[in-house]
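What you see is the complex with one protein chain gone and the rest in place.
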């Protein structure tokens, strides 16, 4: 279990849940801005997991992950699983204009080229994105974690990702016109671009903003309305089952 | 001929030398920091050249180039040549420590995965890096351009790349101890990290610093000692020959 | 231009629009039920187009197409485009249950393995399916053809494909409860399983059923309510542009 | 151990010989004639065997097998062996005419694309077909099973496959002219197209028709001259050895 | 058109028939016995043909051909055709023992890895070997050339290849027992291991030994019974048709 620089707190929490040590990684940046990543523990014939959500700065974290994958493969890992709780390029999933790349497919191919033998991810923007990968993918969702938080009496707005918050604010405006006075907001990936969290929290009808920690979220104190639910236990359990060859779909009550 | 955002001035100069238009590219950054690149001119059955040195920020420019390559391939280009005047990851060419990636090989594989059918580059750090590519590579050097600049009477320090300048300064210190009072410095890739150009220029023995424009260089005025030689004519001639199927090695007097 | 056995009428119409001959294909079934396909005209260095929608019996038509692709590649075609007006496996686009194949991705990979250098298709069930292919795809839609047929005053129910018709009938039931008395139905792929066309036509509110000929449709006379619009002109124009390297997206007013 | 729909009886017999359960598979056909296959038991890190001879309808069984392979790979099977007792496309092994596919090679490539890590088959039409596969193949034959059945005093006509029976009948005609009054017929793959079994059995000189159960054979009663020898014990033993890493060639007295 | 060192006379004859120059190749052997091959003429965007039968020493000629293929691809050839009049490894076409390589398939894969975009060969030992290649193959035979040589009244023994001659001598022994007093021997590939030609010629019943020049044959004078028919015109015509995209199968009266 190694962690890239994108979200070491999540990696530490997953390792704690598994009772496994988080192995050290050394990231070096050369004068010409190229990166070098060293996995600082023997990988030979091990079942290696590399934890790196594609949180901003996305391009830095992506290239760092590609270097880690290649290093693990070259170091004779038995299997390398890229654990990408937030697969940001999933939103780039179709040709809405001519002569663009379908980034979600391209990045999937890059990960395989670099050495990923499998991928573990959460709440892809569209479930079709699963089909962009040529290696096995375990695709978790955080519905149980999010649902467990609410009473069933709340009016909840659910989205996969909140970045600027524009869509959410507009939706609450519409709900207000219909007389709604209390809304709770839930999302898996709480990206929250600068200022957006305060902006949403300032809407009086918004009672609570709930997200998970697939990407680093602002520290407590930004707004008392924010609740962060950890998906580390779910990821840890999935990693345990992947390692021991147990069913992951059974986690969701599927057969 | 399209240009990424790394060095549009060089691309414009190459196009001018060829009498070809520089076609527009639209770069868009989403709220979640993912990139989208649109080639804004028909590529179908064209011989497409994409100009992008891996200048800092390297990771941004690399992912942007990968997206451009995939877009060109998906848009049915007849052939896609990645023109990478400065292939920064060439310095990552061996396993000097265990469990690192040989980045020069990894990035070569990523470029091919993304759609590069060939590569045009300049002055690789080691000529062995040519062998990292599985597609044809045209590997130019700027020796004629640099040599043409000097009298033959100068004491010249030649390197492929100057970033921090530490090595150069130390070398001039050694030369000074041997009584050398005048040195001219030449390199292909003038990266010049912040402050380094002024630092080198401040050494009294340094008469002139000569580099080419494979990467963007500080604008005139930073130091009167800096001379920038354009490699646009050499790249333009190589591109012309690649397109028309003429010998590129003949450019260097080889047969 | 060769046609598989799935829809020779459409192929003939496309060829007529292009003023090109439809070249003969010989399909042979051995005693052990294996198929053999012979392209009966020289393919060497030609720009070959193979027309075969995945209409029922889908498995027969798919294997026949794979054999045609391999034959064209082995016969030294310069390029082989699979023209698949109806890509039936596009509906198999996600893992809605564990341990199933994402058929849309698998069939895309099979087509490439068999020799497809590119694909021309219409109205995929989800636009994400485009990203399942590792070769360039031209993805047309029939919106202009369908839209041109209606007044603007009609209540139109639009779907990509009608097979059993259950969804449509249920929708009309709902509309009737809201007092709607006149509905026109439009879809791209008119599969119409046995009896379904009569069943839909028997609904009094249904004024007209409009589909295109991406798959063979029942001959005139089954019901006077059926209108079939030909997409042969659109496909012919796309094939012409693909062959001559002109923009296909410009067909849709895109740049 | 999962079985496709082509020959569940053989799969059940193999499982019984191994003392392993035959795991359930759900085959679903959509309204548009596409197939969906679900392996209904956890495959993660298992050594999965999929049993499916290419018996008629060959195309249906082939696509079903490809979907099963992809499902097993996507479900993280440790290894997937396609057990294809009758590889019908082996007869398509050369270009006897221009512009046909060598179907035996194409289908081999499709199986690998879909996820087969190895293949177990019986009595290929030509042993050269082994070389069409890019993954390890275990190629059994039924000679011991067939030979054990005869006295050594019989005049036996041996073929790999009987479909229409035309060749056999002609051969018996020739033998009759030379005074032969008693012939026994043996083959591995008893395909027996409609009516052919009765036709052969009606020849007075034919004393017995012996085949194995690589493909489903007519139930007892069609003709008392038919004897079916099970190859399930041989396949079971080969599967056991493949799973446990023991020599399969030793089964045939090879070293 | 370049020639390896295996059979420059044949290459020269083919070039003469085409009116094309035979371009120079420089073969260098280093002190450590490694080979280096330089194609000494510009290949860029050319349709390159490399002529090299796998005549003894086979391993030397094979590696030399692989180096030529890689050099041509790296030098940006538009297409590289390996012209291998004698594909010696075709005899290694099945697993007649466990744990051997099917050499005919392995060498086919090596040629493709090294850069062959297509293959032109003559009289493969088994026509199934065609299916070992993943690139288009043009498979000629010399039947017309050989047949044109005989009266129709001769007793001819035809084989694809004669190396030691043991089989031929044994066959003539059998024929002698049946009273045959005159035999003519024909083969495509006249390998003739040391002494074998004299040995066969010494058999009184052998009137003539006819072979083609797919491999270098002993110079005139070894035995007056030897006739060598050139296949250079047939190869030249095939190369001409491949280059210009005309049907090669039409050469044999096929459609």
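The first chain written gets the first letter, and so on, giving A, B, C, D and E; residue counts start at 1 in each chain.
Going forward, a residue touches a chain if its C-beta (ideal position, glycine included) is under 8 Å from a C-beta of that chain, and two chains touch if they have at least 3 such contacts.
Everything numeric in this text was worked out from a predicted model, so none of it was measured.
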**Report entry** Which residue of D:107, D:172, D:226 or D:242 touches the chain not shown here
**Finding:** D:242
Report summary line: Missing-chain contact among A:29, A:44, A:96 or A:144 belongs to A:44
Query raised in the report: Just one of B:5, B:126, B:166 or B:223 touches the chain that is missing; which is it?
Result: B:126
Query - Which residue of B:98, B:218 or B:233 touches the chain not shown here - result: B:98
Report summary line: Residue positions on subunit A contacting the omitted chain are 40, 42, 44-46, 73-76, 78
Report summary line: For subunit E, residues touching the missing partner are 30-43, 54, 56-60, 62-64, 66-68, 70-72, 74-75, 88-89, 91-92, 95, 97-103, 106, 109-110, 113-114, 161, 163-164, 189, 191, 193
Query raised in the report: Going by the touch rule given at the top, which residues of subunit D touch the chain that is not shown?
Result: 118, 136-138, 241-242, 244-248, 250, 255
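In this section, only the chains that are shown with their structure count from here on.
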Query raised in the report: Where does the C-E interface recur among C-D, A-B or B-C, taking recurrence as more than half of the contact pairs being identical by residue number?
Result: B-C
Report summary line: When centres are defined as mean Cα positions, the distance from subunit A to subunit D in whole Å is 47
**Report entry** Where subunit E touches two or more other chains at once, by residue number
**Finding:** 247, 255
